[in-house]
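Excluded from the complex is one protein chain; the other protein chains are retained at their positions.
The letters A, B and C name the chains in turn, as written, and every chain counts its residues from 1.
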Amino acid sequence: MANKNIKVGVIGASGYTGSDLIRLLLKHPNVHIQFVAANNSAGQHLNQVFPYLQGTNNLILEKWEDLNWDSVDVIFSCLPHGIFHDIFLQIPKGKLIIDLSADFRLANSDQYTEWYNFEHNSKEYLDKFVYGLTEINRELIKNTNFISCPGCYPTATLLGLHPLLTEDLITTDEIIIDAKSGVSGAGRSPKRELLFSEVSESIRPYNAMGHRHIPEIEQQIQNYSNNNARINFIPHLVPMNRGELVVSHLKLKKKIGNSDLRKVFDKFYQDETFVEILNDSKLPNTIDVRGTNNCHIAICPSRIKDSIVIMSSIDNLVKGSSGQAIQNMNLNLRLDEKVGLTNISLFP
Amino acid sequence: MANKNIKVGVIGASGYTGSDLIRLLLKHPNVHIQFVAANNSAGQHLNQVFPYLQGTNNLILEKWEDLNWDSVDVIFSCLPHGIFHDIFLQIPKGKLIIDLSADFRLANSDQYTEWYNFEHNSKEYLDKFVYGLTEINRELIKNTNFISCPGCYPTATLLGLHPLLTEDLITTDEIIIDAKSGVSGAGRSPKRELLFSEVSESIRPYNAMGHRHIPEIEQQIQNYSNNNARINFIPHLVPMNRGELVVSHLKLKKKIGNSDLRKVFDKFYQDETFVEILNDSKLPNTIDVRGTNNCHIAICPSRIKDSIVIMSSIDNLVKGSSGQAIQNMNLNLRLDEKVGLTNISLFP
Amino acid sequence: MANKNIKVGVIGASGYTGSDLIRLLLKHPNVHIQFVAANNSAGQHLNQVFPYLQGTNNLILEKWEDLNWDSVDVIFSCLPHGIFHDIFLQIPKGKLIIDLSADFRLANSDQYTEWYNFEHNSKEYLDKFVYGLTEINRELIKNTNFISCPGCYPTATLLGLHPLLTEDLITTDEIIIDAKSGVSGAGRSPKRELLFSEVSESIRPYNAMGHRHIPEIEQQIQNYSNNNARINFIPHLVPMNRGELVVSHLKLKKKIGNSDLRKVFDKFYQDETFVEILNDSKLPNTIDVRGTNNCHIAICPSRIKDSIVIMSSIDNLVKGSSGQAIQNMNLNLRLDEKVGLTNISLFP
Partner (left out) sequence: MANKNIKVGVIGASGYTGSDLIRLLLKHPNVHIQFVAANNSAGQHLNQVFPYLQGTNNLILEKWEDLNWDSVDVIFSCLPHGIFHDIFLQIPKGKLIIDLSADFRLANSDQYTEWYNFEHNSKEYLDKFVYGLTEINRELIKNTNFISCPGCYPTATLLGLHPLLTEDLITTDEIIIDAKSGVSGAGRSPKRELLFSEVSESIRPYNAMGHRHIPEIEQQIQNYSNNNARINFIPHLVPMNRGELVVSHLKLKKKIGNSDLRKVFDKFYQDETFVEILNDSKLPNTIDVRGTNNCHIAICPSRIKDSIVIMSSIDNLVKGSSGQAIQNMNLNLRLDEKVGLTNISLFP
């Protein structure tokens, strides 16, 4: 039995992101969950709020104001956006902080006013947080105490684009992204439009042109390519619980055959455990990555001249959130990156 | 009570298209269903094959070889592709024939070999069939005995594109179409990949780049615009029964503001009952057209320069198939186009 | 075109019951909808609240306090329980009032305190309301101005029991009822446990032993049989929108063969349009009655001595609510009972 000597705390533990993180942490051989916090459910046992989380009888949800920050080595925040940027200031320095919200993803604090409708209270830390897209930012993630995990859509999108950006193969100001997500991505707060009867037997786009992941994706493309980025991002709500599929339509800067493109991806991800480039004939299916930290990518030839289609699928709650957070913790703490993240998908 | 003096026959009545057509015909005030045929279920009562079709005790499925073609005025064929092009030759001339399959949609018989893997046996009739996209081809549909109804994806796609093609507003050789369909579109034949346990809780693209609706859509764009057409068409299977959503990403040939675009659509469809241009802030939801012959269209501004996004939703089995077939019959027989097609969607 | 001379008003129009009633009323040839009310959405167009309700641009939701009761002949109340018993007192006498809530279903006002947690404010009217189980109470329904429509579970259950109660064939104090309902039965108010992500891919019993339809069912059995009634009623939430299936396990008072039982049901329901006794080998499937006012009943032999199993299925929102309400209106106003209620199920 491994030594469970890493003490972690989770705040924002009553949502789907928080509970999925706890699901994975409970099986992580090196981790001991020291506290869980959720102000709206404070005082309840964790398994009252999530009956499926067995073996957690000893975990009682606390208010974050009552936490003993010094009792832990790592703090995961799974709060909705707009809260942690405030709380953050009260945490003693020296802890590894991993934020799963959007609060420290954008470099420009004005974008929080514009896209998220709040005034950022920790502006001076925006450039201290490392963008935790593990496969891309490994060195930075290893050498920081502040990790801001990517949004679910940006994760799937950027893993599909990075090999092409690295090789400067695509135009960055006319990227078309058609994305589909399961309903868990919309959170656990009761909203009419998320009721079973409203979602079942339908598909619909939402936030077309105005989704909050747009500035995040454009910022990352820009940082990486040094080119102006402009994306059309159309997300859809799919009647399923988990899973995310991103289809990106891209303009190639130069002619390149499909097998050469394939080589670019194979080389870029050759040492990666969690990214799989599907064989030519196979297309991604979200069910194949459900519950796992995996990302499946397919490269599709396009009928349109000098174009290419990249498809990528993840579990929005795992690689798109809780799993990538743990992957970042593992990396930062010099554990094997895979520890605690080798689940097999549950099918059917 | 209206006079039920139009005698119709339905062949291919044991699939979802056939049964949905019969559902609507049973409520059509002017129609009497004279025969229903389905060779694989011949001899069974229709309500044994479809228990939901009440009040059809007198309808027994026949083999098409046994039909008395002369007992009817109108013949609807709901057979899968590759069958009716053969049977067709045996039907006495003078009947109104409405084919819901792909067998007479493409002008070039070689495309049947290339895309559908069969040799066409009625090549000489390919140019006699009118493409039954009602809102676009009304005059032709009125004056023919041979109507070939569009595929479900082409219907939703082309209704969204036609106002722009008419005004020559878009480039036709780089149209990107991201489409999503409910499972009924894949038919009622038992296939492993359509089992509930394979489809539920997943979304996946299929036939990317090679879907059979590609040549149909490209042919129609070409005919209408006199320009070369080239589309990227990525269809997805969504875990729901009915509904189809098409999102088209288009390049504008000239600068045009959103409100002017809106006027183009409003004018084009001002007299149409079944096409609704949604108000700016609303996006289509397939549930809102479920079970109806309606098509909802939204015009979305794009973040990409000189681009526009058009979204359109239909019920794949109704406007995408059975409903449009009846609309064409109504039109051809000089009935009110709406007769029998004014259902309200079933929600939730 | 029929004369739309019956003026109706609907209060509580923003829930699933209200909207489904309006869906049916819009197609009723004799009805004109004069007003719709929903205090929480007052001022909005009905099709803002329910985009699927087309052709209702002129209907704006009002507050019930602002209604002109005298402008209508019939008032349908689709409010949740505990509200209409109060409002009721303010409606001028002489109108046909059809309440779809529980407020006037129980004879004993103490049961409202016990089961519904409210003090009844119109106790003196409890015995003036007729229990609107159409097939059973026709004469009473014809001759009253006050109709209280049954709950969805009681409707399905009692239609299955009544032929047996009439012939005094079953023991009434040990009736076991296992019931399953789609999620729309739980209403449109946002509640965490009704979110898509909480309901999908699960089945669970709820309110076992304490469901509010228990006193209603027991009261009706008692009234009809003059015997003490005692039921075990276990309802389940099923991941589907509409539909209700009730399986009743019954003790026979005397030996009776299956074909004789069948005769009892056939005779009891021989003139009924909406009740179908399935043939021996067929079992009910909720999809076959979805969207319709039909009730399917199956009689199953039991392996247990002197026992029988009765299964019945309805659409919880139609025969279980809105459809039966219209059926009662038709009956009371001496229209054909079927008018406006002959929809075919939407399948798939």
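Keep this in mind: a residue touches a chain if its C-beta (ideal position, glycine included) is under 8 Å from a C-beta of that chain, and two chains touch if they have at least 3 such contacts.
In this text the structure is predicted, and so the values were computed from the model without any measurement.
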Chains in view that touch the one left out, judged over the entire complex: A, B, C
Only one of C:25, C:287, C:314 or C:344 touches the unshown chain, namely C:287
Absent-chain contact - pick from C:91, C:186, C:231 or C:314: C:231
Options C:66, C:119 or C:173, residue touching the unrepresented chain: C:173
Touching the absent chain when the full complex is considered, from B:56, B:134, B:148 or B:184: B:184
Residue-wise, where is subunit B in contact with the chain that is not depicted? 16, 182-184, 188-192, 194-201, 239-241
Which residues does subunit C use to touch the chain missing from this display? 173-176, 178, 180, 182, 197-198, 200-206, 208-209, 214, 230-234, 236, 238-243, 245, 247, 249, 283-287, 290, 300-305, 307, 309, 311, 348
Suppose we count only contacts with the excluded chain; which residues of subunit A make the list? 16, 19, 23, 26-27, 50-54, 183-184, 200-201, 241-242, 276, 282, 285, 287-291, 294, 342, 344-348
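Everything that follows uses one rule, which is that only the chains that are shown with their structure count from here on.
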Going by CA means, which chain is nearest the middle of everything shown? B
Distance in whole angstrom between the CA centres of subunit B and subunit C is 37
Find the geometric centre of each of subunit A and subunit C from their Cα atoms only, then give the gap between the two centres in Å, rounded to an integer. 46
How far is the middle of subunit A from the middle of subunit B, if each middle is the mean of its Cα atoms, in Å? 39
Overlap residues in subunit A, where contacts from two or more other chains coincide: 182, 197-198, 200-201, 239-241
